[in-house]
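Below is one structure, written out as structure tokens, with a few remarks after it.
Entry: subunit A
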Amino acid sequence: MPERIRHKPLGLEKVKHPKAEIHLIVDQCKGCGYCIQYCPKKVLEESRDINARGVYPPRIVDESKCVICSFCTAVCPDFAIFVVEKPCKETC
Partner candidate 1 sequence: MSEKRALLTGAHFMNGDVACAEGAIAAGCRFFAGYPITPATEIAEHLSERMPEFGGIYIQMEDEIASIAAVIGASYAGLKAMTATSGPGFSLMQENIGLAVMTETPCVIVDIMRGGPSTGQPTLPGQQDVMQAKWGSHGDYGIIALAPSSVQEMFDLTIEAFNLSETYRVPTLLMADEVVAHMWERVVIPSSSKIKIVNRKRPHGSPNKYMPFMPDDDMVPPIACFGEGYRFHATGLTHDEHGYPKTQSSEVQSKLVRRLCEKVSKSSDKIIRIEEVMLEDAEVAVVAYGIVARSALSAVRRARKAGIKAGLLRLITLWPFPEAHVAKAAQQAKAMVVPEMNCGQMVREVERAAKGTPVNFVSKLGEDPHTPMEILEAMRRNS
Partner candidate 2 sequence: MAEGKESESTEGEEEIRIGVYVCHCGLNIAGSVDCEEVAKFAATLPHVLLAKDNRYTCSDQGQEIIKSDIKEQRLNRVVVASCSPRLHEPTFRKACEDAGLNKYLFEMANIREQCSWVHLHDRKATTEKAKDLVKMAVAKAALLRPAKETEVPIIRKVLVIGGGVAGIQAALDLADTGYKVYLVEKEPSIGGMMARIDKTFPTMDCSICILAPKMSDVGHHSNIELLANSEVVDVKGYIGNFHAKVLKKPRYITRDCTACGECAKFCPVIAPNEFDAGLAIRHAVYTPFAQAVPSTYIIDMNVCLNKDGIIVCDKCIKACERQAIEFEMKPETIELDIGTIIVAIGADIFDPSALSNYGYGKYPNVITSLEFERLINAGGPSGGHLIRPSDMQIPQRVAFIQCVGSRSDKSGKLYCSNVCCMNTIKDSLLIKEHWPETEIFVFYVDIRANGKGFEDLYKRAKKEGVIFIRGLPAEILEDRKTHNLWLIGENTLQKELYKMNVDMAILSVGLEPRKDSEILQRLLTLSRTQDGFFMEAHPKLKPVDAATGGIFFAGTAEAPKDIKDSVTQASAAAARAGILMAKGKVTVEAITPISYSDRCKVCGLCTKVCPYNAITLNKELKRIEIIEAACGGCGTCAAECPFDALTQSHFTDEQILAQIDAVTEHDADKKIVAFCCNWCAYAGADFAGVSRMQYPAEVRIIRTMCSGRVAPKFIERAFARGAATVLVAGCHPGDCHYINANDQTQKRVERLWKKMEQQGLNKERLQLLWASAAEGERFASKIREMQTTVEKVTPEEIEHAKKVFEKTLGGN
């Protein structure tokens, strides 16, 4: 449609997003950084302190931004990260 959009959608705040629960198996991480780089929502960043393997594992910046696309889980070569959806009672 041609016209520019000027109002923010009604009831935007009412939209329910599934809440993510990101699990990091920190000491299994080898610090390749794929999960950080390719997270579409930029939920992760490099942690400031090193893990048992002496590398910088990812660290969660803002779990609420996660949309549970689980790409991090799929692209992790070391099975060191996975995401689950928080059970409903906490969100609704």
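What we mean here is this: a residue touches a chain if its C-beta (ideal position, glycine included) is under 8 Å from a C-beta of that chain, and two chains touch if they have at least 3 such contacts; residues count from 1.
Basis for inclusion: all candidates are chains of the complex that A comes from, given by their letters.
From a predicted model like this one, the values you see are computed outputs, not experimental measurements.
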item: From 1 or 2, the one in contact with subunit A within this complex; value: 2
item: Candidate 2-touching residues of subunit A, taken from the complex the two chains share; value: 1-12, 15, 17-18, 38, 40-41, 67-69, 71
